[in-house]
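For this view, one protein chain was removed and the others were kept in their places.
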Amino acid sequence: MAIIGRTGATPPDLTRVRPYGDTLDDGAVQLSFTLPVPFGDEAREAARLMAIGMGLTEPSIYHGADLGEGYSFFIVYARTAVTVDFTKVVVPKVEGRRMTKTEIDTFISEQVGRKLVLLGACTGTDAHTVGIDAIMNLKGIAGEKGLESYHEIEAHNLGSQVSNEALIEAAYRYNADALLVSQIVTQKDVHKTNLTELIELLEAEGLRDKLVVVAGGPRIGHELALELGYDAGFGPGTLAPDVAGFVAQQVVARGLTTRGSLRGGKSG
Amino acid sequence: MAIIGRTGATPPDLTRVRPYGDTLDDGAVQLSFTLPVPFGDEAREAARLMAIGMGLTEPSIYHGADLGEGYSFFIVYARTAVTVDFTKVVVPKVEGRRMTKTEIDTFISEQVGRKLVLLGACTGTDAHTVGIDAIMNLKGIAGEKGLESYHEIEAHNLGSQVSNEALIEAAYRYNADALLVSQIVTQKDVHKTNLTELIELLEAEGLRDKLVVVAGGPRIGHELALELGYDAGFGPGTLAPDVAGFVAQQVVARGLTTRGSLRGGKSG
Amino acid sequence: MGAASKLFLDESKVARARASASNIADSLTGFVRARTTVAVERTLLRLLGVDGIEDQGIPLPNVVVDQVARAGRLERGVMLPFCSAMAALGLAPQEVAEAAARGELDLGTWEIHNEAEARALGERIGADAVARVGRTAAERRERMARLSPPNETMLYVIVATGNIFEDAAQGKAAAVQGADVIAVIRSTGQSLLDFVPYGETTEGFGGTYATQANFRVMRTALDEVGERINRYVLLTNYCSGLCMPEIAAMGALERLDMMLNDALYGILFRDINPERTLIDQYFSRMINAHAGVIINTGEDNYLTTDDAIEATHTVLASQLINEQLAFRSGLQPWQLGLGHAFEMDPAARDGFLMELAQAQLVREVFPDHKLKYMPPTRYMTGNIFKGYVQDAMFNLVTAWTKQGIQLLGMHTEAMHTPHMHDRHMAIESARYILNNASSIGDEVEFKRDGLVVRRAHETVEQTIGLLEEVESMGLFEALAAGRFADVKRRRDGGRGRAGVVVRAADYFNPIEAGLRAALQLDANEASHGNHR
Partner (left out) sequence: MGAASKLFLDESKVARARASASNIADSLTGFVRARTTVAVERTLLRLLGVDGIEDQGIPLPNVVVDQVARAGRLERGVMLPFCSAMAALGLAPQEVAEAAARGELDLGTWEIHNEAEARALGERIGADAVARVGRTAAERRERMARLSPPNETMLYVIVATGNIFEDAAQGKAAAVQGADVIAVIRSTGQSLLDFVPYGETTEGFGGTYATQANFRVMRTALDEVGERINRYVLLTNYCSGLCMPEIAAMGALERLDMMLNDALYGILFRDINPERTLIDQYFSRMINAHAGVIINTGEDNYLTTDDAIEATHTVLASQLINEQLAFRSGLQPWQLGLGHAFEMDPAARDGFLMELAQAQLVREVFPDHKLKYMPPTRYMTGNIFKGYVQDAMFNLVTAWTKQGIQLLGMHTEAMHTPHMHDRHMAIESARYILNNASSIGDEVEFKRDGLVVRRAHETVEQTIGLLEEVESMGLFEALAAGRFADVKRRRDGGRGRAGVVVRAADYFNPIEAGLRAALQLDANEASHGNHR
């Protein structure tokens, strides 16, 4: 028989990567969505047209269901011709090297020469503290102790539903080096609104440059955080040393090691 | 509070229907696919770019998994701006009215005046007979008896793995009125190849116009069948009366009620 | 339980745990009954029919109560000055409130010249209010009798779009798909508001504001669809947070059928002041009791912050306390949707058996109760397919142990509030499993000395230990010591404490009295020691 298609373990062409079902470059993707139209053959056809509208070819309606009240749900398989040049993909990564708890404590005592003050808070109306607790509290998560356990860090966990104003207020009170903001609820992009507001307030107060400000949460990526004006963003699976190491290195890199009171005092 | 968004049970604008997650016109779609690239942040970013390449906005990588051997699986949610004009959707439907078994028998005896000869077969290398059996055999499916139970139909089920040549041969032998072709295996579009070949052979034999030729199977739609040169296509959930009614009406409509032997004889 | 116990439970141990819980509840009664709160007083006004907002958007019940509170005169209750003004001015409740809002009347400085008359009027309109609450229960009963009743295991789904009109559309579709109960999730933050927002709302985050108008939109929608599908569709909202009793009142007026109603939840998860919310709860539950509302408690949430494998017994202990507190407010066992959850790490070896043990245990300890069983949330991930299977295993436990209120898991739980079809898929899967494994609980037995039985027995022991500890240290102290949900809450901490007021000897609250009478609470109080 003639040999066609892939032969041997040929690696794909990484400059034009396509989705893969069972044949290299078949472009197979699965979709599901609901259309606000009553169920029936026309709805099914509309689902097909929707897939075609998305530039997909050979759409196949695997499943359709009547959701009632004029809504229809579809599961569709189709092919895409879109390619991604994988050799050009660049992902911004949190700068600095990853350090262990002991290394961080040593680093701070040697390079900063004083305890760093870190404030954590779950801001806005968000009350999901499990994530920020995992970073801040002694107990930590996954066997990795939180910032409260660091010798060279004075960690304050302000808890949940902290308004941005209250956070800034606390920054003055504790004379903080860094703010660690957690945002879990993301519906209607409320996290973006919230995070943006904090940066604006900090800038208005002239504090932005004097503080390391980082954000975290399950749907916060480093890139998004940078976009919103943060120094870094930390997603799911973050452990205390990830943040502590970053903050410590930032403080040094940005020359924030010595400075007076935030209120009025000039940084550096 | 200000009222924004949908108020009341306003029906969507059917001329520009978009997918619906939890807010009218949010365009929410779920996707999943595998990329032939090693798992990691770059793969995740490639998945995001893939979604963007498909014209989707706000792609959010819900899940990524390392499949090993340089493959990565992703589940993505995103939004599409594509709209479908639902008011313009037209779905070709099998012609004729739906009749019951009794109505069909009466129709044939009154309008045709002789028994119709119907041949069923699962062609090519396809051995999935459950579908064609459900249509042809006495037992039927879902409580609806098959064509063998019709007084005015002489039904022959040729079974599985019948070559197109053998089917035509049988058409001559039984002096058939209609061919009922089942195709279940669709990988690499083998059903299309197979179905097309039958039509070509029928045309070469000068039989196409003398016969009602229909196709069926879980991934056969009426539209596809028409495209491939069939008189109708029958998908999942088809019952015997659907086919029998169609064939009977076609025979009458196309003036095939009286005619001599297929071999040589002229139709009509 | 007992002889029929599939877990071979020792009845006397369960009785011991329950006795402890009863003592804990009793130890609170004196404290609670001696106090009122701004929310309780606002509730009275709402029950009298006061509604609406003034031009700054402040709800009229707040306007009135604030006047009285600011004047330091809330210790006798808002109804005394309010009814006095009504009588004196010949105004209806709403008119008095509006006058106050326009600044034409200050109930803080209002002189009560007509106390006897005011009290008599108060008794009268109070009795009407109590009757109105009772009529809701009657109307529900009547509708349920006419339409077919909900499924034995009620399928409960949430809507949470932020826009009440979307919620209505989604709720109706869910009902058509087979849901028995539609819960509208509240926007983040509402529970900390010391007022109830007003009107129909179309914005919210992670949920939709609970307003009376929104209740009405949903009720109308679900009644409409219920007639169509010939099944009574239950409506749920949140009766907790700083406006707990007000929402109970709104729910009674708009015929909500179920309420998440749990002070412990507010304390632990919203940092609401413990005293405030326990007082609020006492009254809110009387309203719910009389309105025939099923309450849901929030113990399931403990397992979102604490480890479900370690902390199972905290759930059971809290349920027993909550049960006794509920009885003190006149709720019946069938009205108790005590919360628990399927929240163990799916990677745990034999975790499924431990979940079974827990669910069966709760079922047996509370045989006549509704039980609200919560799906996996904590260990749900963005892997929606795996999540769909986790939810299926949860549904299987319900089929097995016959929980009353099945809060359907959403495979997208870790990521977004449910989309239209998420709910559809959840319902489809639950129906499949509840039917396909329908009799499993009757056909299969736990090995007498096996893992399931041992686990349940251990949990009972730990529960007794914890309850006896709480009994001896006091509930407020136990909360402060972090005994529940791995969270510490001080008695004097949290939000809303300023709203607590010690009642004067001549505190006037005919509605409470009416409810107590209707619920036969005073008769029952003596016998609480041996409740159930």
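Chains: A, B and C, in written order; residue numbering restarts at 1 for each.
The rule we apply is simple: a residue touches a chain if its C-beta (ideal position, glycine included) is under 8 Å from a C-beta of that chain, and two chains touch if they have at least 3 such contacts.
Quick caveat, the model's predicted, so the values are computed rather than measured.
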- Full-assembly contacts of the left-out chain, visible side only, are chains A, B, C
- Task: Could you tell me which of C:Arg16, C:Arg33, C:Arg132 or C:Lys386 touches the chain that is not displayed?
- Result: C:Lys386
- Per the definition of touch given earlier, which of C:Pro367, C:Gly450 or C:Gly482 contacts the omitted chain? C:Gly450
- Which of C:Pro59, C:Pro274 or C:Pro346 sits in contact with the chain that's absent? C:Pro346
- Message: Need a quick check: the contact residues on chain C for the chain that isn't drawn.
- Response: 346-353, 385-386, 388-390, 392-393, 396, 411, 425, 428-429, 432-433, 435-440, 442-447, 450-452
- Item | Residues of chain B (touch criterion as defined above) contacting the omitted chain | 32-34, 65, 67-69, 71, 73, 124-127, 129-130, 159-161, 185-188, 190, 218-219
- Residues on chain A facing the left-out chain by the touch rule are 1-10, 20-24, 28, 30, 60-63, 65, 75, 77
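Here is the rule we go by: only the chains that are shown with their structure count from here on.
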- Query: From chain B, which chain is the farthest off, judged by mean CA positions?
  - Reply: C
- Message: Please tell me the distance, in whole Å, between the geometric centres of chain B and chain C computed from their C-alpha atoms.
- Response: 51
- Note on the structure: Separation of the C-alpha centres, chain A versus chain C, in whole Å, is 34
- Message: How many angstrom lie between the centres of chain A and chain B, each centre taken as the mean Cα position?
- Response: 44
- Residues of chain C touching 2+ other chains? 160, 162, 169, 203, 414-417, 419-420
- Of all residues in chain A, the ones touching two or more other chains: 32-34, 71, 219
